[in-house]
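Apart from one protein chain that is not included, each protein chain of the complex appears where it belongs.
The chains carry the letters A, B and C, assigned in the order they are written, with residues numbered from 1 in each.
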Amino acid sequence: MIDHVQVLHLAAGVFLLTAVGVLWRRQLPAKIRLLVVQGLALAAMVGIIGVQRGDLALVLVAAGLAVLRAGVMPAVLRRALVPGAQERRETRPVVDVAASLLAAALLTLLAYALTRPLVALDPTPITAVLPVAVAVVLIGFFVLTTRRRALSQVVGFLLLDNGITATAFLATGGIPLVVEVGVSFDVLLIVLVLQMLTLRLRATVGTTDINELRELRD
Amino acid sequence: MNILGWGLTAAVALAGLGTLAALVAPERVRPMLAGAATAGVGGAGLAAGVAAVAGVGYHARLPWLLPLFGVELVLDPLGGLFVAVAGGVSLVAAVYGIGYAARGHGNQSRSTQAVLPLFVLTLLLVPAAGSVSTLLVTWELMALTSLVLVLTDHRARPRVTHAGLWYAVMTHLGFVAILAGLVAFAAAAGGDTFEALRAARLSPALAAVVFGAALVGFGSKAGLVPLHVWLPRAHPEAPSQVSAMLSAAMVNLGVYGVVRVGLDLLGGGPAGWWLVVLGLGAASALYGILHAAMASDLKRLLAYSTVENMGLVFLAVGVAGLFHAHGEERLAAVALAAGLLHVVNHAGFKTVLFLTAGSVLRATGGRDLNALGGLSRRMPVTTGLFAFGALGAMALPPGNGFVSEWLLLQSLVHPPAGTGVVTAVVLPLAVAVVALTAGLAMATFVKALGVGFFARPRSHVPERAVESPPLMLAAVGVAAAACAGLAVAPTALGPALSRVTGDTLDVAPAVVGGALTVRLAGIASTISPVLILVALVAAVALTALLAQVVARRPARRRDAPLWDCGAGPPTPRMQYTATSFAEPLQRVFADVLAPETTVDTQHASPYLLARMRYQRRLPDRIEYWLYRPVLVAVNALSRSARALANGSVHRYLAYGFFGSIALLVALVVIP
Amino acid sequence: MTDSLQDPVTAVVASLAQVAVVVLVAPLLVGLMRQVRARMEGRVGAGVWQPWRDLRKLFRRQPVTPVGTTWAFRAAPLLLVATALVVAATIPLLTTHTVLDRVADLFAVVGLLTLGTVVLALAALNTGTAFGGMGASREVTVLALVEPTILVAVFALSARVGSTNLGQLVDAALHDPLRVVSPASLLAAAALLVVTVAETGRLPVDNPATHLELTMLHEAMVLEYSGVDLGLVELAASMRLTLLLGLVASLFTPWGIATSLAGLPLALVAFTAKVAVLAAALAAAEVLLAKLRLFRVPELLAGSFVLALLAATTSFFLA
Partner (left out) sequence: MIKLLGKIRRTGRVAEPASPPPPLSCPKAARLAGSVQLRHVDAGSCNGCEIEIGSAFGPVHDAERYGARLVASPRHADAVLATGPVTRNLAEPLRRTVAALPEPAIVVAVGDCAINQGEFAEAYGVVGAVGDVVPVDVTVPGCPPPPEAIVAALRGLTGR
């Protein structure tokens, strides 16, 4: 039969794949869909840890995460998309897709190399997934730096945050409920602000291509 | 004095005779005599090498031959392998050269023919050197003789002089590196012979310096990126039989040097060294094959493919050193065996390829793939031989290159437990590099064969082609036969490889075993090239039979003109050229290759285009970014130096005077 | 005991059975894919036997040799089919103990399939037509980029088994089924599926049904073939599709593979079912997909390469 560890590893796999998928796809709606999946995977991972420890708080946190990361934030992002607008596609990212995919691969290897000592500290099935979380952090950062559209940068930011959350849970086996909730709401706040900015941006400049902003300087 | 002694003596004697003959003989018979002598040298070397690999030891000391240290000759299995390869290649190439030079191709000049035997001799003596001084002397002799050979056609084509200049500079920089490294080593070891060096215990820092210097020096000879720039210039410009010797025999000695110094004399060393070797190897493999895939000059393409194959060998050596450093002797041995087997295989198919390319050059006077084509009708045998060599170079079964790449991959895909994160990250990447290299090599040789030999003539160049004389064909045929032997029965080399790896890194022998199927020590995977071949043949027969059975009354085959979409017969210019064939790959790898394209259009009127010119250049980027600044700086320096010399005798005398005065003053001042 | 597939005689029998099955099933598989496609487009479709009808006719049709081509053009179809046959006798489809299992491992199998493509590309260049060169150039480009994905995926699979011989890989998967659902093997499966699509020239890499030469990859190489030559090329193409799908099926859903001669009939059923399901899924996906631009294909392959590399690393670290 399939035990906790198997499920945890599968969830981890999905968690990483969605991150790669965000790099792979050009369509912003598709990226947001991937975010939903990733949120669910994150919740699943946390939930499994909770179940395994028999820790109710963790399970609750997992539920909260599912609602927030897979429900609320993607919905907020969707609202920022005007249907049919040309902004729905990430045309010509700074680093082209093939290259960024290879970069993602290298980042993952780097993550594995980085977390090797950490995992070695107490090699349990849970910490074994740690590299995946770190990899997602790195990939999120990569998206943040190499994508032009403001919205796909928000997506990158959310990747980053998911990664950090996962890292926290996997490394320390759970941070207090309050902290987690607080952090999540900060993130929500940031996303809302960014979304508002995006809308204002389109209203004033007409595009959300960050490079266009240079023109505002002079 | 055993067989090895006799072999080497014979080689020396024959080389001397050949040189003499070439100097005195009239031009008519000169290639014949020199070629025969050279072939003899090669044959003697082959015999000696085989004997040495078979386990016959040899050690000779000739104190009177060189001042100070004397000459020390030692032939162990490792050296023997390289001597055998060099000997075999030279034997074939020399015989081919007799026919090649027969009908005026500029290379029957006295100098070339006289130097040829000496060059081959040095190829044999470098791996047989048993002491630092001997190695350095033979190495330098090899560099000089090969330089003369590269410069053969310098009167006919100015590019040759340019290539020779690059070669001279690079090879001597390399020599300086080797000199510095080995002399420091010898000084620290307090002895000149290899035994003394083996016995020596160096401080880690010094060891690293020695290894680094050796890697630079020997690596430059093997065309290791970024020291490869001379290779794709010099190898194609030499006469084709010399190109074969350079590309199939001389480059190997770079590998020999690194293995000898790194694994044998220094006895391994930290993993860091070998990661560097591995990285450089991977870079060379990819960079070389990428440029080969883009090249449209047949011989330049082959030269770049040499860079690629040497890169693969260095990758294997790096992996071997890495595992050795981690104490994984068994895998290290497999990796090293893979590298050495690839040296042999590469020598085989590269000889075939360069010699057939020479036949094409001789028959058509051209080597630009964009102008060739349709040779398979005019030179069927040569085409068949080239196809055979290409199969080996593509590393596809049932070619001979496949076996060694299989060995290499086997050494990579069985990661030992607990050799640290570095291995865990490096091995998959190494596999990816090998795979991509293999894929691109396939594209490269499909292009070379399909565009150059098949299809229809793209210009008048191939139209006057005629098949080469029997002697040349026979020579290439022998090389091809050797490749076939390596392809179907690689296990015949098993004991030899096991012996070499056994005493290079001290592990139990029998790394590569088995009779029909290749078996590796401690690895479950097996293949059997010969049975694959048999199965393929059987399958072809079965298919033909099947086709007959299904079509009960098969219709008669008929010839028809090419399908031209109804609009008249297509002209040869409508065919894909080598350049257009490589275009998709060039786009995919544009970030690495950074091609320069210029499109200039002339308008007859705002609406009408008079003429349009599209030009694409693919300069060697490394050369562009790494070497050009240096060259510029050197030029500036020399220009400023010229100001000192304005031709007035007084000034020169003044320089001398003040110089000596300054010296004397210094002597007085310094106690 | 003679019943066990270990002993050579039964191994030969089993391998011959495999070859026969592959040859017979391959065209039907193509027929099935066309049928699924037709039904999803609201058409009736020509039935799964249509490819066999086409082949029968082609084998009887008059072959045409274009003027100016040489032996390479004539030999290519035979060699192409031959490589496919050898692979069919090697890889574990019905049994894990094929007669050639110790003879050719996964690398050799990949090499043989590649050899087939290379031969066809050379034949296409041999005609000296613009389309032939175009097809060859594109096919070879895709092939070169596919290679790393395949071998790294092989790495991921073989790293823990300690062998690249397919029989042992599949045996290992049979003996602990949990290995199949491990992230490493799932990632590898995804990577290999992309590779299969690219190697067999299906959407979104290549459109097997196109009539427009300028959008062709594989088809452009065979424009000059006719009669029995064309029949062999088509047969080989369908066989390669069957083999690759069968390989993926055996590696990742090894259940039902025969370990004894008695098990062969069951294995036959299981194999057919698995391959049919995969093919139908592929065809259904093709209805929903559009062809990628040629220079978007590298992105797809880079993606599959990432999957394979992740598979390799996870097989290291999560092992």
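Convention: a contact is a pair of C-beta atoms (placed from the backbone, for glycine too) under 8 Å apart; a residue touches a chain by one contact, two chains touch by 3 or more.
This one's a predicted model, so the numbers in the text were calculated from it and none came from an experiment.
Note that the undisplayed chain, when the full complex is considered, contacts B, C. From the options C:Arg60, C:Arg74, C:Arg160 or C:Arg296, the residue with contact to the unseen chain in the full assembly is C:Arg60. When the whole complex is considered, the residue among B:Ala208, B:Ala555 or B:Met574 that touches the unshown chain is B:Ala555. Taking the complete complex into account, C:Glu224 is the one of C:Glu147, C:Glu224, C:Glu286 or C:Glu299 that touches the chain left out.
Although one chain is not displayed, its contacts with chain C can still be listed: residues 38-47, 50, 53-54, 56-57, 60-64, 210-213, 216, 219, 223-227, 230, 287-288.
Interface with the hidden chain, as seen from chain B, comprises residues 555, 558, 560-561, 563-568.
The rule is short, and it goes like this: only the chains that are shown with their structure count from here on.
The centroid of the Cα atoms in chain A and the matching centroid in chain B are 49 Å apart.
Counting partner chains per residue, chain A shows two or more touched chains at residues 99, 109, 112. Multi-chain contact residues of chain C (touching two or more other chains): 298, 305, 309, 313, 316-317. Those residues of chain A that touch chain C in the shared complex are 2, 6, 9-10, 12-13, 16-17, 20, 24, 96-99, 101-102, 104-105, 108-109, 112, 119, 128-129, 131.
By the touch criterion given at the top, residues 99, 109, 112-113, 116 of chain A touch chain B in their complex. Within the complex formed with chain B, the residues of chain C that make contact are 23, 55-56, 59-68, 70-72, 78-79, 81-83, 85-86, 89, 100, 102-105, 107-108, 111-112, 114-115, 118, 121-122, 124-130, 132-134, 136-138, 140-141, 143-148, 150-152, 154-155, 158-159, 162-165, 168, 223-224, 227-228, 231-232, 294-295, 298, 305, 309, 312-313, 316-317.
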